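The complex is shown incomplete by one protein chain, all other protein chains being positioned as in the whole.
Order of writing sets the labels: A, B and C. Residues in every chain begin at 1.
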Amino acid sequence: MQELVNRAKELLANGTVQRVLGWKAGDMAYNPEPSYFETEADLSDFVYDAFCGANLSKYMIEASKKEGKTLVFLKPCDSYSFNQLLKEHRVDREKAYIIGVGCKGKLDIETIRKQGVKGIEEISGASMDDACDTLKIKTIYGDKEVSYQSAMLERCHVCKGKDHVVYDEVIGESRDTVDGERFSEVQRIESMTPEEKFLFFQKELSKCIRCNACRNVCPACSCRKCVFDSNKFDSAQKANVDSFEEKMFHIIRAFHVAGRCTDCGECSRVCPQGIPLHLFNRKFIKDINEFYGDYTAGEDIDAEAPLTHFEFTDREPNEERG
Amino acid sequence: MCDCNCHEHYTEDTLIPKIGIITEITQQTPDVKTFRVNAPEGGKLFEHLPGQCAMVSVPGVGEAMFSITSSPTNKEYQEFSIKKCGVLTDYLHTMEVGEELTVRGPYGNNFPVETELKGKNLLFIAGGIGLAPLRSVINYVIDNRANYGTVDILYGSRSMDDLVYLKEIKEVWAKEEGINVHLTIDREQEGWDGHVGFVPSFLKELGFENNKTALVCGPPIMIKFVLAALIEMGFSKEQVYTTLELRMKCGVGKCGRCNIGSKYVCKDGPVFRCDEIDELPAEY
Amino acid sequence: MPLNENEFRPKIVAFCCNWCSYAGADLAGSSRLSYPADVKIIKVPCSCRVNPMFILRAFEKGADGVILCGCHPGDCHYSTGNYYARRRMTLLFSMLDYLGIEKGRTRVEWVSAAEGVKFSQTMNEFVEKIRSLGENVRLGDLRCKN
Partner (left out) sequence: MLKIAKTDLPALFQKIAETKDLYLPIRVADQVNFGVYTQDADVSLETLKTVKSPKDAFFPQSETLYTCNKTENKISITPEELQNKEFVVFGIKGCDVKGIEVLDKVFLSEPVDTFYKARRDHGILVALACNEPEESCFCKAFGIDCTDPKADVATWLVEDVLYWNPLTEKGSALTDAVKDLLSDADDSKVKEQQEKTKAIVEKLPYMNLSLEGWNGDVLTEKFDSPLWEELYQPCLACGTCTFVCPTCQCYDIKDYNTGNGVQRYRCWDSCMYSDFTMMAHGNNRNSQMQRFRQRFMHKLVYFPANNNGMYSCVGCGRCVEKCPASLNIVKVVKAFQKEGGDK
């Protein structure tokens, strides 16, 4: 981490960048927040550890409007989001100095709490330097140990890989965190009966409070004005009067990012109700791969996007679907 | 009043509107119409005070706060002057006499016609559709003429065609004793032999004495410059009243939308004395 | 086919492109080919004008089945619109399956201006299919149900 700070200080000092976009240490072990740093002194609060899950690509949309270059730290998966935004001309490559940072899997405080940990005072084993297999957690109710792997965000179990797709330089080491199959949960749902599928999603979506956190955190949701905020249509229904509204919202949101979603997993990370929102996006990704050939959004800035492209021989919508 | 079977469990909540019927529509300017509204069985929907507002709504289209432009002294109906500028107002402009809408209110405070303003010389300054809330006061003053001193009305608009209530201004107000009307438009126009120029500069040209109480309403930028001009002319902020406009939904100080500082414009306003506005954070 | 009063009469929304399928529907009408009155046609400039929200809104407001008709691939008035529509609908329908909405409630059919017979057949088949599926309960808004 110190290496990152040192490099940031250098780049600020020599005028390469005007500001640094990174994470600021919170007042707890697990709540760093995305933050801008403009001076060397500011950087004393800089942190990069296993709780820095936030994808900073989205903030680069705003940063691209600011004067001068912004140094941004991107994890391997974040770099896909940045690339996708670049493809859509929503961020300015010239305004960004990208330092790719290593990633050893990001932790999810909710997952830790689910394992019965409460009253957290200190967590050790989450810094980038000591790649621990076990997190030692000091709590008011006694000391606990949780395996690092079991505390990771869902997305890290099915990581796309630890290579950055866009960067100016890379600092820090990564480690392989994959221990699951990316589409296994989608396949499990696909194999259910329609009744089971319906019940599963009904239950999950009944928790939705329409807080829009999933939308607002999503790097692919970069519209200046969202269709769900428009008063001109019937679509600005903030209410969850009826379960239909949530279904509508999540289907349409997933559809709007289909072919553009890099599966960064931020939607699932931020959902206050723990709805596995990635299951919508991943279904589209899986279908696109199966129907139109493998495609990874954000990987190649020049590739044809699946929904703005077609083949004469594409399958028909009515075909029996697997 | 409404068609519902209002029995014990049903509610007379302030959020539940009354039904109003449009009994007359006057085209004031190309984009402003005045709607006269009565209760379906005739008569007024409710009593109000000058400066108060009401929520007018077309079910399925929208609901918005409008100032009541008719004077409380009018015992027959209420009027709303509405400028076409959004989804609801666009729809209202397509409506015809005999159609129904819903109204709830009155909401907010009023110009202190029976207290602070009594016995004072009054100076009304309005721009564009901003005359609508003041018209209520002007007609109230005319109907209680003895209670007030001199009255000056300074009114300006973009063009001759954008002056609202022109007929009433010329045929009623201008003919009242002790009322001086000063009109202005922003740019030269054929057929206009009156003053040309913005309201604040016209105000300075006219150079009123500061023995008056000013009631100002219009676009924010006009209010800002009028206020500056008045101060320059020796008025104190306690002598100036204005009305604020913000997005409102409930009208009763609960929905949080029009909250500025510790005030709710829909409940504590819309009429504020300018020294009160100074105490609010600059978010209006 | 005579219907008794209690029989379920599905509500069908058919989005038809202006250039082919709507003309096809016209032809079906002028050729006196019948299709059920339960089919409500909404004319769209091109099949690719139909965005997923249209389909979902139709279900929300009480449709039991939604069908999209456009020009045959290769014949789009705007050259390629229906190709894009094809991809979109393929993905959307697959997503609806995934959510447990019965297959067959949604359909895409390419109907040219000359295919009055196909139009009428398609609609008859589709209405029959929806009738067998019954009322749409999974994708409607309860507020619209009474």
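By definition in this document, a residue touches a chain if its C-beta (ideal position, glycine included) is under 8 Å from a C-beta of that chain, and two chains touch if they have at least 3 such contacts.
Since the structure is predicted, the reported quantities are computational estimates derived from the model, not experimental observations.
**Q** Going by the stated contact criterion, tell me the shown chains that border the hidden chain.
**A** A, B, C
**Q** Among the options A:68, A:119 or A:180, which residue touches the chain absent from this view?
**A** Touches the omitted chain: A:119.
**Q** Please pick, from B:43, B:86, B:178 or B:194, the residue that touches the omitted chain in the full complex.
**A** Among B:43, B:86, B:178 or B:194, only B:86 touches the chain that is not shown.
**Q** In the whole complex, not just what's shown, which of B:23, B:74 or B:102 touches the removed chain?
**A** If we include the chain that is not displayed, B:102 is the one touching it.
**Q** Considering the entire assembly, which residues of chain C contact the chain that has been omitted?
**A** On the chain C side, contact with the omitted chain comes from 61-62, 141, 143-144, 146.
**Q** Residues of chain B in contact with the chain that isn't shown?
**A** 2-4, 6, 9-17, 19, 59-63, 85-86, 89, 98-102, 245-247, 249-250, 252-262, 279, 281, 283-284
**Q** To test your reading of the contact rule: which positions on chain A touch the chain that is missing from view?
**A** Touch with the absent chain occurs at residues 26-28, 31-36, 54, 58-59, 109, 114, 118-121, 140-141, 203-204, 206-207, 209-213, 215-217, 229, 231, 234, 236-241, 269-270, 272-275.
Criterion: only the chains that are shown with their structure count from here on.
**Q** Taking each chain's centre as the average of its Cα atoms, which chain lies closest to the overall Cα centroid?
**A** Closest chain centre to the overall C-alpha centroid: A.
**Q** How many angstrom between the C-alpha centroids of chain C and chain B?
**A** Computed value for the inter-centroid distance: 51 Å.
**Q** Counting only Cα atoms for the centres, state how far chain A is from chain C in Å.
**A** Chain A and chain C have C-alpha centres separated by 37 Å.
**Q** Which residue numbers or ranges of chain B touch two or more of the other chains?
**A** Touching at least two other chains: none.
**Q** Taking the complex as given, what residues does chain A use to touch chain C?
**A** Result: residues 186, 189-190, 192, 194-201, 227, 233-235, 241-242, 244-245, 247-248, 251-252, 254-255, 258, 280, 283-284, 287-288, 291-292, 306-308, 310, 312, 314-319, 321 of chain A touch chain C.
**Q** With touch defined as at the start, can you tell me which chain C residues reach chain A in the complex?
**A** Touch residues, chain C against chain A: 52-53, 56-57, 60, 73-74, 80, 83-84, 86-103, 106-109, 138-143.
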